[in-house]
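The structure follows.
The complex appears here without one of its protein chains, the remainder shown in place.
This part shows chain A:
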């Protein structure tokens, strides 16, 4: 009986405290992997959200409200994510941030749309900072979803533009993770190469299971015996680290064109052997010539989280645009913020960013980065890092792709 009483009391206190907190703080639920093979990727994301929140709070928060990040582990599992989403909504959270895994994003988009339809006045906004399946801003576009990362097609445009100028590349091997994102990358690669370099032969187009392969050597040996001059991959997390390690160990010499060569742990696995060989298409790297303010921001992050490197610049962008939207709307209601975000431009550290009104896709400058040993700022405590020259900058407008989105807006 005593137990029941104290439990009830605890529940009451918990309820009162959350109710009290929600009156003054703006809560963002971060639903991403915080354990397992993709745990490091998710944890780094959470750290940057927390840092971005602390920075924006120091400047007065979002719409005058203090931002609070709630980290929820979904183990890159869509089903688990929906449980966490419900948990977040029950706590009164109105903003969801997620990025690792388009499979998860897909489930969240559907669930949030349903929730918003059924609960007018209680809408939830989805801030997608890394799930890049192009479908989300095309045939499956949704008013409540905003993407702050370039989608798989936009990144592939940049990658294939680089390949276009490399006459020595005659054979390309495409390898990726077996889910919607990996398939999107492969499809984009095949399409773009066919248009830009029809002479290139695609000697392999393979998908491997997500997060389950421990030794990529058999895949790499297959790639080498196919005679490929370049590898294109969208792999991230452990799949990136292990694949690149196997490639270096097996003496693969051609360029490896990645989306997420900056995945945590990859630099360590690559070591000096991969210098000049691995490239990544990103919205930011820490060796760009940027303003002092941005340098201080990066320094502050790396001092606060010494085991991390600044990587998800798009989180910084998302947080700042959220604050701008709240100011513009004069409200922190998700619906008002969503309308304010549409078409909004933001002068970010890397240039001007625009949130497209027609499909809620961000346009931002992209950089083709190369793994280098000539860096001012290394990653993972190594004298190695990512650099890009002037020619490697792709202007925001040049990344624009056609969209099939027919946005339905709430009245």
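Here is the rule we go by: contacts are C-beta pairs under 8 Å (C-beta built on N, C-alpha and C of every residue); 3 or more make two chains touch, one makes a residue touch a chain; residues count from 1.
To be clear about the criterion, contacts and distances are computed from a predicted model.
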Answering from "Branched-chain amino acid ABC transporter permease", "Cytochrome ubiquinol oxidase subunit I", "ATP synthase epsilon chain" or "Two-component system OmpR family response regulator": the UniProt protein name of the missing subunit is "Branched-chain amino acid ABC transporter permease"
Sole touch to the unshown chain from A:242, A:257, A:323 or A:344: residue A:242
Answer key for A:25, A:91 or A:250 versus the chain not shown reads A:250
Considering the complete complex, of A:206, A:302 or A:373, the missing chain is touched by A:206
Filtering A:159, A:220 or A:315 for touch with the omitted chain leaves A:220
Among the options A:25, A:57, A:268 or A:331, the absent chain makes contact with A:268
The missing chain sits against chain A at residues 35-37, 39-40, 43, 178, 204, 206-209, 212-215, 217-222, 224-225, 227, 238, 241-242, 245, 249-252, 264-265, 268-269, 271, 307, 380
